[in-house]
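Take a look at the following structure, please.
Here the complex is missing one protein chain, while the rest keep their positions.
For reference, chains read A and B in written order, and residue numbers begin at 1 within each chain.
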Amino acid sequence: MQQSYDAIIIGGGHNGLTCAAYLAKGGEKAGKSKLKVLVLERREKVGGAAMSEEKYPGFTYSTCSYVCSLLRPEIFRFLDLPRHGLQVIPYDINSAPNPEGEGIIYYSDHDRTRESLRRHSIRDAEAYDEYAMEISRYCRFIKRTLLMTPPDPTQINPFVQNRINPWGHREDLEGLLKIGREFGRLGERNMYDMIRFWSMSVADFLDQYFETPRWKGLAAASSIIGTALGPYSPGTAYVLLHHYMGEVDGQIGAWGFARGGMGSVSKAIASAAEEAGVEIRVNAEVEKVIVKDGKAVGVALKSGEEIYGRSIVSNADPKRTYLKLVDKGDLDAIDPDIHRYARNYKIRGSSGKLNIALDGLPEFAGLPKESCYGTIDIGGDFDYIERAFDDYKYGSWSKRPFLDCVIPTTVDPTMSPPGKHFMSVFVQYVPYQLAEGPWTPEMKAQYEKDVLDTIELHAPGFKKLVLHVQCRTPWDIENEVGMTEGNIFHGELTLDQLLFNRPFPGMGQYRGPFDNFYMCGSGTHPGGGVMGAPGANAATEMLKDFRRGVVQ
Amino acid sequence: MTAYVEHLKPFLRKTPFHERIEPLMTGNQWMRWTGHYSPAAFESVQSEYMTIRNGASVYDVSPLIKYRITGRQAAEYVNHLITRDLAKIKPMQAFYTSWCQDDGMLVEEGTIFRFGENDFLLNAAKDQLHWLEQVAYGFDVHIEDISYDLAGLSLQGPQSRDVLRAFGINGIDLLPRFGIMELELNGRWLRIDRAGFTGDLGYEIWTRPQDALWLWDRLFEVGRDHKIAPIGAHALEIARIEAGFILIDADYSGALHALRPSNRMSPYELGIGWTVNLSKQGYFVGKRALKREKEHGLSRYVLTGIEIEGRKPAPGSFLYADQPGKHELGLTTSAEWSPTLKKNIAYARVPMKYAKPGTQMWIEIWYHKEHKIERSMVRCWAANRMFYDPPRKSA
Partner (left out) sequence: MTDVVVIGAGHNGLVTATYLAKAGLKVTVLEAAPQIGGAAVTREFVPGYKTSGVAHLLHGLHPAIARDLDLARHGLDLKAQRVETRSLLPGDRSFDTSSVASVSRTDAEAYPAVMARLTRMADALAAYALHTPPRPDAMKMDWQAKLNLGKFAWGLRRLGKKDMLELTRILTMNVNDLANDYFESDAVKGLLCFEGVLGLALGPRSPSTVFNLLYRLSSLGANGQGGFLLPKGGMGSVAQALGRAAQAAGVLIRTGAAVDHILIENDVAAGAVLSTGEEIRASRVVSNADPQRTALQLIGPRNLDAMFVTRIRHLRMNGCAAKIHLALDGLPEALANARGRIVVAPRPDDIERAYDCAKYGRVSDRPALELTIPTLSDPSLAPAGKHVASIVAQYCPYKLRGTSVNDARQQIGERSLAVLEEVAPGLKQRVTAMEVLTPHDLEKQFGMTGGQWHHGEITLDQVLFLRPAGQAQEYRMPVPGVYLCGAGAHPGGNISGAPGYNAAREILKDARAQKRVVGAA
């Protein structure tokens, strides 16, 4: 059999590219392994959901993901991304407009936030510190698990030998002990608080600290973005962390814009990968993974071409990987449960996106002009968000959705003509399919209108500024980027699909069911957000296998 | 309908005395204090410090966070909150106390003022309304943040009483340490208490914000002959350390705001175990934990004073039992050269048995020597943290 590549990566998303670059560098910053790595991208350019595109003359849209902070600094450094053109500009204001009065604004400056919250409630202003500290404590713990392969609690017997670790399996035990030690450092009371925090609802959590309904609604925003849950659902408090654990320049919880749109992230990683010797082929859609005798040996392209490699890595989401790219027969030969896991994998799309070209800066009700420099969260109290969720639950888009808006052109002059602006509107909740059936153009138009009406309500005069709207449902996102059901995280971030259970029980360590088959997308630990960690972690595991000769 | 709010710019608050302070800030050394502009130093730290020990220093304490506690069960509530026995103070008296979390870790320490049977004022350095209200569950009590309703000056130094006498405060000679008096002067309301952060004779003067400038002007007018001068936080810091007072965020992390739970400290560990009264009537927050700590000797260390050989200031320095530095004992927190005592002093966390005054330890100091960092290992000795305690403080 002809073996022309050491690793073939299916999908040129940011994780696929990160994985490729790490592999090609052989896990050492200055190093260059002799591994030959090929990235196959279905579309005409790489980037997946981290993509900048000109959909309207003169405007660059971040078409899917729109802000950046979760991208781990370790990866930034390792791949030397600034040299490849990536610059992340933090913003330090987050606000919620209010058509009936003063909006809520908070800043990265503590004293300023306190003054701002004090205008609504002195209790909330004073509780803010305690709340922020509590969140930081949890983040400190979680952060350390991000760039770590999640230990499998069923594998802790150090003497058991298996295919992957013929010399006995100690890493899982050590990993668990490491997490245990970190946990131990919390002190008993904080242990209880944290365990409780993982399984409680964000509404219950915030109610312990705050009283202003709109402020609570704003604070809850991070915990429902991208999920198919409402603020009253248990388990949402954890998702809050997933958005808080990002950092820009060491400031935990800060978010930033990538200069030139989110496509710059992919472009920089691709450039780093190519420099390391990775071969990237676009317009090369993979049809099937070729499996022989329980070993992944290559891929078949849609064009009919077959490419063989020593290892195959999928950057696609788990559902796409195991239900479309892999033959059921091949899976069943290994374990019939895997197909069931894949079928049952929770990957409901819940978010839509509107990309809007604007003739000028909008003015939001109850907010100062400066609020356009950060995120503007259009919503209300818990009930507002929960009702938006109710619409979604029964198969419709939210009639009054929760919207996360950013106008990156306020800080990034490269994305629009002077004086004009690009606004990214993240819409929560939008179903992949409607109760009545698939999306129709009329439905989509109605959904677009509902979103624009909601914005107009919170920013009177907004509609007059609109030059062009690109409206996208989860269905559109799936078709364009390939993420099943348009789920932005490659699978919901609920506790049942985290750590060693991500994507499936027993497959949480980046290895697929076949020999030489790996996963590197957001469907693996630690999950979605433009983080790069799954790609880097997968590469680390693969390099181990290369070194130990597990990959033949 | 659309209402635009001010953008909170500038968002730092100006104290009621700001108009007078700003022109005097010739060195432009501002700092932030609870979101206010506050002077770090006006011109010369040294002369400001000497004012504290020699004349009458004026420090703007308006940024302190102030909680008024009233209601039918305010006294019971305060006694449940704090570690000292409230029965020890009558109306128009104040005392210094600690208050703790459930596990006996210090939330903060400070002064609580009692104006009536059920009328209190708590001065704090950190926001904690959330905590105070948590403790208030089950008590008929009302807690209000009145930080912005009072303007205050701390008048400290041997001449401070003379200044107040000249100001026309009748009965100032009779005001005992930690006593409070309220009066009207020229139709303006004043509250004077005899407390401070310098370990010297001193008073705090409170008034309505609208009368703040009047107060400042009158004080400086009558004080001219008594060596009155404004001071900043740097000068106060030296006096504070000499006097043995601890400061949140410098010597300890408040339990509500500690990122690492192990960084929290108990009153015993901070050397203010005397503020914990385990035999007072009724339960108070943290009592069981503090009792256990005391009975079983669970304190991890104690914050003691140390005197250090030489004159290199030693904040954040490691202490050792031996000269080679093999056996680490602890770490210093606040440290300054004391101009009055001519001693190099510091606070240090060390195991109990090393805290006995006179115990010799070694300290590793890293210091700047013309843009270079150098290291020295010198001797130091445990000492009473109250390095400077003049009789006039309580006379």
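The working rule: a residue touches a chain if its C-beta (ideal position, glycine included) is under 8 Å from a C-beta of that chain, and two chains touch if they have at least 3 such contacts.
Everything quoted here is computed from the prediction, not taken from an experiment.
From the set A:83, A:196, A:302 or A:328, the residue in touch with the chain omitted from the display is A:196, counting the whole complex. For the options B:135, B:205 or B:265, the residue in contact with the chain missing from this view is B:135.
From the options A:76, A:131 or A:183, the residue with contact to the chain not on display is A:183.
Touching residues on subunit B toward the chain that is not drawn are 76, 80, 101-102, 131, 134-135, 137-139, 282-283, 285-289.
Mapped onto subunit A, the footprint of the missing chain covers residues 153-154, 183-184, 188-189, 191-193, 195-196, 198-200, 204, 207-208, 229, 232-235, 337, 340, 344, 346, 383, 386, 390, 393-394, 494-497, 500-501, 505-506.
Convention: only the chains that are shown with their structure count from here on.
Subunit B has its Cα centroid 47 Å from the Cα centroid of subunit A. Residue ranges of subunit B in contact with subunit A, taken from their complex: 1-8, 11-13, 32, 34-35, 102-103, 126-131, 133, 145, 256-262. Considering their complex, residues 99, 101-103, 105, 109, 111-112, 114-116, 119, 122-123, 125-130, 133, 136-137, 140, 185-187, 189-190, 209, 363, 365-370, 460 of subunit A touch subunit B.
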